[in-house]
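Presented below is the structure to which this report refers.
Of the protein chains in this complex, all but one are displayed in their positions.
Chain IDs A, B and C follow the sequence of writing; residue 1 opens each chain.
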């Protein structure tokens, strides 16, 4: 089928609701309204009010009750309307969801998939545009996934819905309806923890994820024509755990690397990638790794949004800088 | 006066309560009980119930009402009983405290000092031993301070109590009563954002903060005798903002570096330090930077605690590894 | 050794002006004719503003916008009862509070136009900015109230929130702190029957929001939120009580959201027309107009004058908004802390240098304006 990311996600949820009676969706406006982005559209009328549940407006309760459901054997899929509204439920994530297996030495567990739209670029109000995946990547016991296209979105979500442990599934809302592509009709999975080497190259490695990965595709397209570069382009997809072998083998080949993230600079995931490259590939490096990131500022309201977001121009100048080192 | 860290902090609070009528302390058990670690001991009876306030058991409300107080012109000092219990109030921190100045273009602000005991090493129950400073360092709009000794604790806290913006003041509870030292009686400040070069050296730079800094002091003492090394030892003290010039000038001199943190490995502050060193000192580096950290696991209950915490042995082997590269 | 009764509680509803424009004289607030007209003008201003904002959004001249149609009496009625020294802590649908308290309309357009400068009110305007995280704001009002009392100010803090927000822990914690500390605060719930698509019945099994105050040991009352006189009166009493040191009040303003949740919403997906039509008959402005006309305070001529003034006020504000110079990218860095940190200074310097490189390159190439950053 031709599908944008919203449709691909909706399809993944529908197929899994069909095949797994223990799957339950819950959240604000996910039922009658089909979610404010329509990712759950039509699912309540098809699968019933006890499987697609409109909840009161309380993120901590949404995540907290999901934990109880998961402990009892369901696979709850809480939707948090925007990732900027996860924080009232942060304690439930960090103090419970991520710890229950460890705390009980495996007697109890927390299979759940927390879905949430994430990131900037659609001129949304305050709190609707942040990229705070680093908070979850730093939290032991969670897994973190961010797809960059409809096909991956469906396959990765299907995997997440079958995970025995909690997964933060962050959906770049800038990509939600950005384009459509052919997505397989049937159910399929893309394993968590594996990056996608989108294009191979030998001069430099570009690493990104989510909406910024699309930005990198554009920048790379422009610069490889302008400057005749052979660029390896990696879409991480899974941010916890990370496919380190893919990162290291690429950088060992190219010796040069740019990491692109939408999140603020300090302690965004790029920092970890740079640290690992330094640890493992010091002698292969031909230049310091560069990063293109948001700033250590609040994500501004939309009049300034485009200044905050890493642009193709900024990515290109970093690529040039690394190549010229 | 001879004081341990608890006494030094108590003294800093008392002196500032004395000199600034807008300073107000609040939190669970901070009044009659003097705080579970006695940091606020005697302050309520001296300064009154309207300045040292026992609150209901609700961290979000403690931080949220502090924000309202700060907006009206007070300088509230909420105590969160353990840093593991900040998370119910995380939304107030990340969505409000850190944003109010930016959101209102300076019309409103949030001068407040959030104090909280932090870190492991005293055989405390679950949630009482974590090191999650990275979450706050990654959050734009907060400042983050962690002292490693009584003298710094008093001077840094006094600075924080005068800051016009929110400061997370994390107190390593393992150091609270670990030792006493001569602390000046009078009020003094140590500026935020400045590291302490505890000892100069030319072979290798060791960077740490909080309780791990004490661990480094021990490890360095042992290894510099054993192996005749000249070690530069830096106590960061202020983790946001960070004194990057101190880091860079040291690494440019030594070309070798070990960073020691108690927090989990992935996206702990060491990652950022390594990323910056790679960016700025690539050509000075004689070896990859090493880090000694906690693991990407839940902080275990105390039977396993000492396995989790970076030990002097682990620090020493990393130093050897870097020296032998 | 028994099943012993401990305490009885009751909840009440206040209404003064009914749907036919008739009033209960005993309960009527003391307002002069001039004040009544002023109150009416605020309602009309807000209404005209709201319609304009919806239009601007459709034309892409502002961003996502949340209409307050149907709820005008709630914000205008409460704000009109306040004193200058009181502080307000809105959620996001309280445009009427800003405007009734004297915040220039242009600020409100700016805010919804994606420009933080709209929230930079004058230093004597005690209006906290819009904050989107549902339920997170009442705590600020409670804290502010405690600071007011501590500093011995004759002032009250007012926190606003919706029916949906009553499900958030923060809102409930705010009620609890208000009760425990007997804070000089008024907690105002605009119960407009919806939280986006979810009807009030989904938020709580309690019959009223007002009764939630029982859980925290203070007084809650339901008020007809489409009756500006009842809203004003209930608020006035709650403010007086707070000012007298007699503690907090929870006001449940029972009203209805006539529009979509925001311009990004389509309410036909989840609610039926009939309900909407029932509520249209309860329009707060029409009802008040009927009353004012009946008592001779409002004449058709005065009505027209008020409307014309509102329209030109709104037009002037739109013009001011649209001729405002764009915010500067430097603003991103400059308002993070009282003083720019060295780190941010460097990020700012690098970014501005990048911007001027890009702009030079693109203007030398095309002679056009600034390029994409």
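Note that a contact is a pair of C-beta atoms (placed from the backbone, for glycine too) under 8 Å apart; a residue touches a chain by one contact, two chains touch by 3 or more.
Only a predicted model underlies this, so the values are computations on that prediction, with no experimental measurement involved.
When the full complex is examined, the chain removed from view is found to touch A, B, C. Note on the undisplayed chain: of the listed residues C:16, C:36, C:56 or C:239, the one touching it is C:16.
Within the entire complex, the positions of chain A that touch the omitted partner chain are 24, 50-51, 55-56, 58, 60-61, 64-74, 76, 88, 91-92, 95-96, 100-109, 140-141, 143, 164-165, 193, 241-242, 244-245. For chain C, the residues in touch with the chain missing from this view are 1-18, 22-24, 27, 167-170, 172-173, 176, 179-180, 182, 202-208, 210-218, 222. Although one chain is not drawn, its touching partners on chain B can still be listed: residues 28-29, 32-34, 36, 54-61, 84-85, 87-88, 123-128, 265-266, 295-298, 300-308, 311-314, 317.
Quick note on the criterion: only the chains that are shown with their structure count from here on.
Taking each chain's centre as the mean of its C-alpha atoms, the one that lies farthest from the centre of chain C is B. Taking each chain's centre as the average of its CA atoms, chain B and chain C sit 39 Å apart. With centres set at the average Cα position, the gap from chain A to chain B is 30 Å. Across the assembly, chain B contributes residues 60, 88, 91, 95, 102-103, 140-141 that each touch 2 or more other chains. Residue positions of chain C with contacts to 2 or more other chains are 116, 131, 133, 136, 169-170, 331, 336, 343.
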